[in-house]
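What follows is a short report on a single structure.
Only one protein chain is missing; all other protein chains are in place.
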Amino acid sequence: MNGRAWKNMASSDANLLSLITASRPGAAPTLLRSALPVVVIVALAVMAQVVLKGLLGGYYADLAITIGVNIVLAVSLTIVNGFTGQFSMGHAGFLAVGGYVSGAVTYYFSLTQWGSAAAAGGRLSGMPLSTEGLAWLGAGDVLFPVALLIGGLVSALLGLAVGLPSLRLRGDYLAIVTLGFGEIIRVVIQQSGPALKTPEAAEQAGVLGMATGLGGALGFGGLPKYTSLFWVVLFAGLTMLVAYRIKTSTSGRAMLSVREDEIAAEAMGVNTTRTKVWAFVIAAFFAGIAGGLYAHKLGVALGPVDAGFQRSFDIIIMVVLGGLGSISGAALAAVVVTMLPEYLRAVADYRMIIFALALILMMILRPKGLLGVREVWDADLWRGLFRRGKSAKGGGK
Amino acid sequence: MSLLIAQGVSKSFGGLKAVQGFALELPERGLYGLIGPNGAGKTTVFNLLTGVYRPDEGTVKLAGRELTRLRPNRIAGEGLARTFQNIRLFGELSVIDNLKVACHLRCPHGMPAAVLRLAGHRAQERALAERCGRLLEMFGLASRAHEQARNLPYGDQRRLEIARAIATGPKVLLLDEPAAGMNPQEKKELRTLIRSVRDTFGLAVLLIEHDMGVVMDLCERITVLDYGKVIAHGPPEQVQKDPKVIEAYLGAPAA
Amino acid sequence: MDQLLQTLKDGVTLGSLYALIALGYTMVYGILKFINFAHSDIVVLGAWLSLTIAAKLLALMGIVDPPAWMGAVVLVGAMVACGAVGFTIERLAYKPLRGAPRLNVLITAIGVSLLLQNTGQLSALFGTSPRRIPDLLPDTTLLSIGQVQLKLLDVVGAGTAIALMVALEWLVFHTKIGRAMRATSHNVNVAALMGIPVNRIISFTFVLGSMLAAAGGFLWALKYQTIKQTADSSWVLLGLKAFVAAVVGGIGNVRGAMLGGLAIGMIEQFGAAYLSSSMKDVYVFTILILVLLVRPSGLLGKATIEKV
Partner (left out) sequence: MPLLEVSNLIVRYGAIEALHGVSLSVEQGQIATLIGCNGAGKSTTLRAVSGLLKPAKGSIRFDGKEITGVAPHEIVRLGVAHSPEGRGVFPQMTVDENLDLGAFARPRSEKDQIRKDREKSLDLFPRLRERLKQLAGTLSGGEQQMLAMARALLARPRLLLLDEPSLGLAPQVVQTIFQIIRDINAAGTTILLVEQNAHMALKVAHHGYVLETGRIAMSDSARVLEASDEVRKAYLGIG
C-alpha cells in the first residue's frame, strides 16, 4: 500500500462535483477540439464525392455506398448488442421504418411542393439543380438530410418501445421479442396502401393519407435517389464518432458495465433500465438513418425482404465477427462482409454458408469476436496479440 | 443516532424463511461483522440491504433516509456500497474503467455532453481520471490501471472490488467475504487495508467473513445469524463464548 | 356457426402442429437453458426430406399414386434422418460451448440456423424454388357439417401429432430414460451423481426433439403441400410461433408446450377469422410480449430466483 497516497486522499477526496467545476479550461480550444472530427468527416465526405467517385467509377462507387450503409447499421447495432450486451435481432425493423418514413417525407414533399416526386436536385447528391435552393445548395441538399433525420427520429421512438420490454427480459428472451417486434413492424408496413401518384391525389388524401400510402407489400417505389458517397461517408463517419464518444464516456462505460455484470452495475449506482433504453433508442436512430440512405440509393423503400430477419441476421454477423463491442471491428466486418462476395466468386455462391460457419467457429474459438470490446487503435490489443503470439511460440501452456 | 439501521427485515423464498426479523444498528465509523454457519442467510441480508431483493417486511434506513423500497442503483446513490462474495468485476473493462463506472452517480454530464464533447464532459473525464488514478494508487493497483480486470491475480481482484465500492463515495461499506481464498499474508494485508479504508474515508463497515481470525481481530461488534435469525450480537469475546453460537458452529455438545 | 366450427378445426390442426414443434424447443431449453434457434430449420429439413423420400420412392417403384403405407415410411425416414442431423449439430456446435455464456450459445444457434437454411438452398440439395410433395393421402372428406368439411388429411395430421405427443409424454414420465432426462433438466451435476451419463442424455434429447421437428415438417408438408425453399422467411415465422407456444406454456415444461401450442393455434385462427387475417402474426407476437411481461414463467412454468 502506498502510504503517501492514503494521506493525500484523506485530505482531498472532495466531492467529485467540486473537482469538475474546479477545473474549467478556456471554452475556445474545447470547442475546436470537439468540432474538429466533425470537420474532418465533412471534408472526407466531400472528397469522397468529388475525388473518390470519379476514381472508383459507377460500380465501385455503388458498392462503397452499400458498404457505408452497412457500417452505419453494424456500428449502431454494436451500441445495443456490443456495448450493453442485450441481444437485439430486429435491427432491420428500424432500417425499414427509417427507409419508409424518410421516403415518405422526400416523396410527398416533392410531390406536393414541386409537383413531382423526382429528385429536386442537390449538389451534395451529385445532381444538377432543377429547383431553387438555399444559396448555392439545391433543394434536395436540405430536404434529404431533414428527411433522414425525421426517419431516424421516428425509428428512435420505436426503439424506445422495443427497449422498454428489455427492462424485464434478458438474453435470448429479449432476442426473440426484438425479432417479433421487427416482424410486427414489417407486417404493419405491409398493410399500408398504394403510394399516391399525383399531387392532386396526395393533396386530397391529406397528411394521414400520405402517411399510410407507403406502397404496401410491393415496396415504396419512385423515391428520389439522393444518396451519394457524400451522404454515406458523412453519416458513417458521424455514427462512428458518436458511438466512439459514447463508448469513452460515463454513459458508455455504464453500458459496458451492464453487459459485463448487470447486478454489479446496479450496485455501483448505474441505472440499468435507463442505460439499456438509451442504447436501444440511439441504435434505432442510426438504423433509421441507414434505412433512409438505403431507400434513397435504391429509389425504393425496402421491399419486405429488406425489412425481414434475414437482413437483421446480416447485421448481426457483422457485429459478432467484428467483436461484440468494438466500433472499428464492426465497421471492418461491414466492409469485409459486403465486399468479399463481390470479389470472390466462390464466396458469392456460398456467401451465407461461409458466414454461418464463421459465426459458429468464432463462438467456439474466439467467443468475443475478432476484437472483443477493443478497438484497432487500442495499444493494448496489439500488445495482447503480440504477447499471445510469443507465448505460443515458447510452447505455451 | 446510528448511521445504518435495519429493523425487522424478513424475506421468504417460496416456503423457506431465508431471513427473519433481522435487526442491526451500525454507527458512524463502526466496523461490525456478520457471521453464521453455511446457509444462515448472511448474503441474503446484504442483498436485502442493497435492494437486490425486496424485503417482505421491515425497514432499512441510512442516515435517517428510508432505503427499503428503492432500486439498487438508488441505494448506492444514498451511500451504501458493497462487494460480492463471488467477485463481480466488469471483467472486460480496464481496471481504471471499473472505478470510473462506480463514479457514475457523481457524474452530472451525460450523453449529450459526451457526444458533443462539451467542456463539462472533458472536465468530468479529467476529474474522473484523477480521482480514480489516486484510488488505484492507494490500493496499490496503479501499475495495472489499463489491464483488463479479469486478467488480475485473485488478490488484486478482491482489492479492486473494494476500491470500486469506495469509488461510489459511500457512507457504509458492505464487504461479503473479502478474505475468501486469500493466503495468510494476503489476509494480514487485508486487515490493515480495511482499517485504513474505514479511517481514511470515515466509513462504517459491515463485513461477512468466515475466517474467524479476521473477524475477531477486526470487528468491534459481531452479529451472528443462524437459520435466518439473529442468535447473538455483541463484542467478539462475548460472541465467542456464547453457547448458542458455539452450538450453531460446532453443533450441540456431545450428549 | 360454420365459421366457428371451421375456426375451431383449423385451430386444433394448426395448434397440434405448433405443439409438436414447441416440444423440441422446450426440451432443449429445459436441459441446456438456451433457445435452439436452429430447431425450426430441422422442421424445414423434415418437410424437404419428406418430399425427397416420397419422390425418390415413387420414382424407384415407377408409380404415380402412392400406396397408403408410404406416408408412414416417409415419416419414419424423415424422423430418423433429422434425428441424425440433430445429433451431429449438438455434438459439433453446442457441446464445445457447455458452460459458455448464454449469448454465445444463442449466436452459435443462429449460425447453425443460417447454415442449415443456406445449405438447403444449394441446387445440389433442395434448390431455391418451391416444390410440391406428391399426394400421400387421398382427398377424402370424412364428415361435413354445413360448409365445414373434416378431411382425412385433417384427422391423420392432428392424429399423428397427438399420438406422437402421447408417446413422448409416456417416454418422459414413465421410462427410465425419461426419468434421466427430467433429472438432467433439473440439475446436471446431481444427475451425474446418480450415474446418469448426462452428455448422452443431452444428445438423446436433441435427437428426440429433432425427430418431433421432422414429424412437424412432414405434417406441414402434408397440410400445405407446397414447400418453400429452406431460407424462406415463413419458416422462421413458423419456428417463432412454435417457440412462442413453448414460452406461453412455460418453457422447459413438456405439458406446457402442448397446451401453449394449442393456445397459439387457436389465437391465430380466431384472430384471423374474426379480426383481420393479414395481422395474424401480430397477434401471436403480442401474446408473446404480454406473457413475457405479465407472467414470464408461462402458464405452467415455475418462477426462478437469480442467485447473487
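To keep things simple, chains are lettered A, B and C as they appear, and every chain counts its residues starting from 1.
Here is the rule we go by: a residue touches a chain if its C-beta (ideal position, glycine included) is under 8 Å from a C-beta of that chain, and two chains touch if they have at least 3 such contacts.
Since the model is a prediction, treat every value here as computed from it, not as a measurement.
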Contact set of the excluded chain (shown chains only): B, C
Selected residue (touches chain absent from view) among C:8, C:100, C:122 or C:192: C:192
Candidate in contact with the missing chain, chosen from B:21, B:37, B:133 or B:234: B:37
Those residues of subunit B which, in the complete complex, touch the missing chain: 37-39, 153-154, 157, 177, 180-181, 210-213, 215-216, 227, 240, 245-246, 249-254
Subunit C residues touching the omitted chain (full complex): 176, 179-180, 182-183, 186-187, 189-198
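Keep this in mind: only the chains that are shown with their structure count from here on.
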Centrality ranking, top chain (CA atoms only): A
Distance between the centres, which are taken as Cα means, of subunit C and subunit A, whole angstrom: 35
Rounded Å distance between subunit B and subunit C, as computed from the means of their C-alpha atoms: 48
Residues within subunit C bordering two or more other chains: 308
Residues of subunit A engaged with two or more neighbouring chains: 263
Touch list for subunit B against partner subunit A, complex: 50, 52, 71-73, 76-77, 81-82, 84, 88-94, 97, 100-111, 113-128, 130-131, 134-135, 137-140, 142, 146-148, 164-165, 167-169, 189, 192-193, 196, 199-201
In the complex with subunit B, residue positions of subunit A that touch it: 1-2, 5-6, 8-10, 13, 15-17, 19-25, 27, 30, 33-34, 242, 245-246, 248-254, 256-257, 259-261, 263-272, 278, 325, 368, 372-373, 380
List of subunit C residues in touch with subunit A within their complex: 34-35, 93, 96-97, 100-108, 110-115, 117-119, 122, 231, 233, 236-237, 240, 243-244, 247, 278-279, 281-282, 285-286, 288-289, 292-293, 296, 306, 308
